[in-house]
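I am attaching a structure below and will ask some questions about it afterwards.
Only one protein chain is missing; all other protein chains are in place.
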Amino acid sequence: MKTNIPFKLFANCILVKGISRSTICDLQRNDVRVIPNDLYDLLIENEGKTIIGIKELYENKFDDIIEEYFQFLYDNEFIFFTKQTTIFPKLSMDWSDSTIINNSIIDIDENSNYDIVNILKQLNTLHCRHLEIRNFNNARVNILEDILSFLNESESTIQSVEILLPFFKDIEEWITSIKDKFLRVDFIRVFKSPFNQNRVPNKDCKAHIMFTKQNYISELCCGKISQKFFSANMKAFTESMNYNSCLNKKLSIDKNGIIKNCPSMQNGYGSSDSVRLEDVISDSNFTKIWNISKDKISVCKDCEFRHICTDCRAYTENPEDEFSKPLKCGYNPKTNEWSDWSTNPLKEKAISFYNLQAVTEKP
Amino acid sequence: MQLIKIEQLPLTFHKATITETATIKKAKKEHFILIKKIGSDKISTEKFYKPISKIFSFDED
Partner (left out) sequence: MILLISSKYDVSTNNVIKWLNYYGINFLRLNTEDFNSLNHFSLSNTSSKLKVNNVDLDSITSVWHRRGRLRHVPNSLNGLGKVTDYLKKEEDSLVKSIETYLKNTRKYIGSYTSEVENYKLEHLMMARECNLNIPNSMITTNKKELIDFYNTHDQIISKDLRYSINIKTEKICINSIGTFKVTNDLIKGLEDQFAPIYVQEYIEKEFEIRVFYFENKMFAMGIFSQQDEQTQVDYRNYNNQVPNRCVPISLPTDIEKKLLEFTKKVKLNTGSIDLIYSTDERYVFLEVNPMGQFDWVSKNCNYYIEKSIAKEFLEVCN
């Protein structure tokens, strides 16, 4: 450490202040570190000064703590020392994307009978990049294969496909049969499996495959907030600064073929068999929700994790309030503790409003 | 290579990495997808930068 040369934070290490503590989000190395708010304030006020100078500002009463702080920052390469403090600008927080719709969820269950190919064709004209197909109840591999074949044949703009489906007897053989044929598939999540297993992509299979014993009965199981869903990367962070981190540029089809922002939302925009996706997107009611960024959501706006976290507008603590905190979040930014959201007595009313009782029961 | 007098080659040759061609061919087996609108048959897939839906994570098991 050079205590007599001014320090700068690397522009891709971004400070986010919460009500009780802060984070440094390292958007280059996909890392998050929790720091005290005192350090946050110290960095905001003193960036561009020398460590010696900062110690003096505090009348040399806190030299040990200041040293410890900067050693931590230096060891993790969050800061560097330079006299050229003016040539390092802050990172631009712009987010933009060359699609009209960039991701989509298509839900199917045993009763679904809407025209999926018709939707895929339209998603292609909307430049859609990422698709998740969620197959509830019984596995319908014929439909899944039809979808994947169509994406191959039409050379679709959809470049990655994630599949959620229930376990069935010959699932291993099925995965083997599709993995090299449909290279768009990059994630397969299997629920109601007899075992838990996580298979990361490897030479033999480029798709990530996960098995869980959990049973996911429907879209009611979505909207969870968890550290497991955090993404500390530049695209996700800047999107969250400007737009809703779940729903921005998303378009979904629920299991009945209804066009929605996400399948869990109450609001539908008509049947995909009769309404064109393009017309839905030009409806400002559909797109206005894209602008609800975390800084506008109660509780989230005080949370140190807000810009690396996901959001949920379908299940919120107060269903009447569009800026209410996600219901399925068990984190309290005041106490910094995670607890089980489903057993929180304050959430009971909302849980029964959404009919979520069944999904909160543990297997 | 024995025919070339290495001592008279530029230093960049002395430091270059030499690999057997056969091993390179094997490692280069890559998978590509086709996207009509982009006009290349050599497009690697790219993972989405965030989870699309939030149903399945291992934290509850």
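As written, the chains take the letters A and B, and residue 1 is the first residue of each chain.
Everything below uses one rule, namely that contacts are C-beta pairs under 8 Å (C-beta built on N, C-alpha and C of every residue); 3 or more make two chains touch, one makes a residue touch a chain.
Because the structure is a prediction, the values reported are computed rather than measured.
With the missing chain put back, one of A:Asn37, A:Thr99, A:Asn256 or A:Asn318 would touch it. Which one?
In the full complex, the listed residue that touches the missing chain is A:Thr99.
In the complete complex, which positions of subunit A touch the hidden chain?
These residues of subunit A touch the chain that is not shown: 10-12, 28-29, 77, 80, 82-84, 87-89, 91-94, 96, 98-100, 127, 234, 238.
Could you list which residues of subunit B touch the chain missing from the display?
Considering the whole complex, subunit B reaches the absent chain at 1, 5, 7-21, 24, 37-44.
Operating definition for what follows: only the chains that are shown with their structure count from here on.
Whole-Å distance, subunit A centre to subunit B centre, using C-alpha means?
28
Provide the residue numbers of subunit A that touch subunit B in the complex, in ascending order.
Touch list, subunit A to subunit B: 103, 105, 124, 127, 129-132, 134, 152, 154-157, 159-160, 162, 164, 180, 183-184, 186, 189, 191, 196, 198, 206, 210, 212-214, 216, 221-229, 231, 233, 235-236, 239, 245-246, 250, 262, 310, 312.
Using the touch definition from the top, list the residues of subunit B that touch subunit A in their complex.
31-37, 43, 45-61
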